[in-house]
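Here is the structure we will look at.
In this view, the complex is presented without one of its protein chains, the others remaining in place.
Every chain is named by a letter (A, B and C) in the order it is written, and numbering of its residues begins at 1.
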Amino acid sequence: MTKLCSLSEAVSRYVQDGDSVYAAGFTHLIPFAAGHEIIRQGRKDLILARATPDLIYDQMVAAGCAKKVIFSYIGNPGVGSLRIIREELEAGRLEWEEYSHYGMISRLQAGASGLPFFPMKSTAAGDLERSNPQYRRVIDPYSGEEVVTVPALNPDVAIVHVQRADAAGNAHIWGIIGEQKEAAFAAKHVILTAEEIVDEEIIRSDPNRTLIPEFIVDAVCHVPYCAHPSYTQGYYDRDNAFYLDWDKVTESREAVQAWLDEWVFGVKDRAAYWEKLGAEIHDRLKVAPLMSTPVNYGAY
Amino acid sequence: MTKLCSLSEAVSRYVQDGDSVYAAGFTHLIPFAAGHEIIRQGRKDLILARATPDLIYDQMVAAGCAKKVIFSYIGNPGVGSLRIIREELEAGRLEWEEYSHYGMISRLQAGASGLPFFPMKSTAAGDLERSNPQYRRVIDPYSGEEVVTVPALNPDVAIVHVQRADAAGNAHIWGIIGEQKEAAFAAKHVILTAEEIVDEEIIRSDPNRTLIPEFIVDAVCHVPYCAHPSYTQGYYDRDNAFYLDWDKVTESREAVQAWLDEWVFGVKDRAAYWEKLGAEIHDRLKVAPLMSTPVNYGAY
Amino acid sequence: MAFTASELMTVNAARLLRDGDTVFVGVGLPNLACNLARRTHAPGLVMIYEAGVIGARPARLPLSIGDPTLVSGANAVCSMYDIFSLYLQRGNVDVGFLGGAQIDRFGNINATVIGDYEHPKTRLPGSGGSMEIAAWANRCYIITPHQKRRFPEKVDFRTSAGFLGGRAERESSGVRGGGPQAVVTNLGIMEPDETGELVLTALHPGITVDQARENTGWALRTRGTIRITEPPTTEELRILHEELDPQGIHLK
Partner (left out) sequence: MAFTASELMTVNAARLLRDGDTVFVGVGLPNLACNLARRTHAPGLVMIYEAGVIGARPARLPLSIGDPTLVSGANAVCSMYDIFSLYLQRGNVDVGFLGGAQIDRFGNINATVIGDYEHPKTRLPGSGGSMEIAAWANRCYIITPHQKRRFPEKVDFRTSAGFLGGRAERESSGVRGGGPQAVVTNLGIMEPDETGELVLTALHPGITVDQARENTGWALRTRGTIRITEPPTTEELRILHEELDPQGIHLK
């Protein structure tokens, strides 16, 4: 059954004010186009969860979409700070809940598994555990020692960008796979964006590559270049210059607003955004092919 | 660094009397050749753990290698009973420890993760939990409800058969992947057997396909047809006639001993065993190719 | 027109499936039933196998739960840990099929031992995945021949939860699934009543209530008017014999 629709429809249908949202992807496949669409549709009071908020949540916070962030690392990867989120946190204008990467990912893993919590070995550091009451402890019933726990995270909606999917939502992902699968299984609704919509025979030719199966997916959106300025392995490179530029843009709120006006509100969708980036950037982000060696599944 | 050696050397070096052994593979990639080599080398008092003991453990128990089995389903898949293990259990000559599939796999997952236990939701069935004191309970610190726990399983040695590996032990697996990765990470030592030893460039052309990385592997053995009478996806079919035959062979202990004499002690290694099976069986188990569609990683 | 026990059970099990159901499939009759449903009224059925295969499209009759034909052409393959946690425990499975050596009055299943657990008279294969399927699938169906020894008042060992000591006990246990919804036998269909007790609700053509009672280990009650099942249609039989089990491996 096809679930193809525009990203605008998908956001309109599955992202409501006040929802908890997990836009997945650890540095790779970050669904920027979906974040921009959420900004364009003016969503408010969202709870934005991501291990690494990255620029996507900095932009959404700047646009006033969020009341809270849940994270484990709020940096601009390879550059420095996320100035907007940092300023909002320092000013007490944004709620937050903080974990380590492993704590954050364990929350998703519990949510995806249908478990109420996940255990982790103690790290002895202590201060974050004391600062966040969601960190708790249980006694290992075998050794009698304490393990640390985090509660399941079950976002209202997960947004997952993938390289290729069929119209029903079976999705192939490769390269860094971060927490894509866990976020999709943990969430109540899943919006899938894909660089390519392919025939189901392509997907079925390599079922071990399918990390997300159709029946947990609500909407499938064909959104080439969705991940810019992050990247899609094999499709285009990370736009590092953009990450450096954002650091400058966010030195002033006026510049941020101007940027949003031009690049989010000023374009109707990702295709227009990509077009607007222009040939020079397109060229700079191109990557030469490097193909995997196929495997034989056998015609049983 | 190459870890290539013969299966005979690998078993001699890494499987000792009294060891706990996990020969991995859920119906697929079962390392029969390694089981036979363990029989040939006369190992005793092994603790044999597997979700589904399958014929491999029935044969090892028949040969007197085991003092205990740990399992979640002791059937001959698609056929019926595993007569040898069943008789030994009924006669009280074999120790055992029993779980459900999920309990068994959760034990491995805990062992692989370095955690002392893993939680599962209650299934309410109760009797197995009461019969096996390794099942315990902890209170979910969020809801106050009980969850069931099983302790980590960390076998002394895991034996994992794969389609292709490089000489250092980086391994590609596809088709049913069962608990191969978890068994390898949980174990203290890992013996890898492979249908093909390939150049590392083949492995590196598709890193997402690598379920087992070299640095947890102790020995890499080139053993084509290692999995017969189970199968290797894309390489040969399951020998269903063998599974049906074993049911008949095991009607008498004399027939079992004769089988072991002929097919285990009577051949020096898997190459000789495969040769002895003969052209008719080779032909029957052949499979036509069905290749995966390659993916583009990009030459970054 | 007479039907074999396996034909009757398979066709009636297939009819219990709904289009769009996600089914945890076993080999044998449940596999035939699912493939029959997919070829008739439920083209959108998603078939999941405990070996970790999702959306299988087997080109031949799978002979074991891990048959390679299930993998080639499937939508997805995942690890056993994932299939039990992300799919089953998470609540992504609508229907599970179960069998067992004994099924009792409240639909509890024994697949572990006949006799005492420590010193069994007969050692059976054990739970495999059935403990979790019985607990966490939204609906469970049991397919089994109707014999007195298979339907005792109380199972020797409770491998998988039906309604435990009654529906209220299952509900208070907090397990997510709805428990057994029907037991399809060669004589008819039993369904749980409001207390969770299995009562006779349908008979296959030509079978009597007494025959069902004689083959049940507890005082089998009936509910309302006993429905007579529709006989297998020519088309259903054709699909079973020509497309699904041409060698007659499961349909004897």
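Odds and ends about this structure:
Keep in mind that, in the parts below, contacts are C-beta pairs under 8 Å (C-beta built on N, C-alpha and C of every residue); 3 or more make two chains touch, one makes a residue touch a chain.
Values in this document were obtained by computation on a predicted structure and should not be read as measured data.
In terms of the touch definition stated at the top, the absent chain reaches A, B within the entire complex. Note that of A:10, A:49, A:115 or A:177, the residue touching the chain absent from this view is A:177.
Touching the missing chain, out of B:64, B:141 or B:207, is residue B:207. In the complete complex, the residue from A:40, A:68 or A:121 that touches the missing chain is A:121.
When the omitted chain is restored, the residue from A:101, A:137, A:188 or A:282 that touches it is A:101.
The chain not displayed touches subunit A at residues 26-28, 51-52, 71-75, 77-78, 81, 86, 89-90, 92, 98-103, 105-106, 108-109, 120-128, 131, 145, 174-179, 181-182, 231, 233, 237-238, 240, 243, 287, 290.
Subunit B meets the missing chain through residues 1, 112-115, 170, 181, 185, 200, 203-204, 207-208, 210-211, 213-216, 297-300.
We adopt the following convention: only the chains that are shown with their structure count from here on.
The touch graph of the protein chains shown is complete.
By number of C-beta pairs in contact, B-C leads when B-C and A-C are compared. A straight line joining the Cα centres of subunit A and subunit B is 37 Å long. Per-chain CA centroids place subunit B at a distance of 28 Å from subunit C.
The centroid of the Cα atoms in subunit A and the matching centroid in subunit C are 40 Å apart. For subunit A, the set of residues touching two or more other chains reads 114-115, 208, 297-300. Shown for subunit C are the residues that touch two or more other chains, namely 53, 67-68, 71-72, 77, 85, 89, 136.
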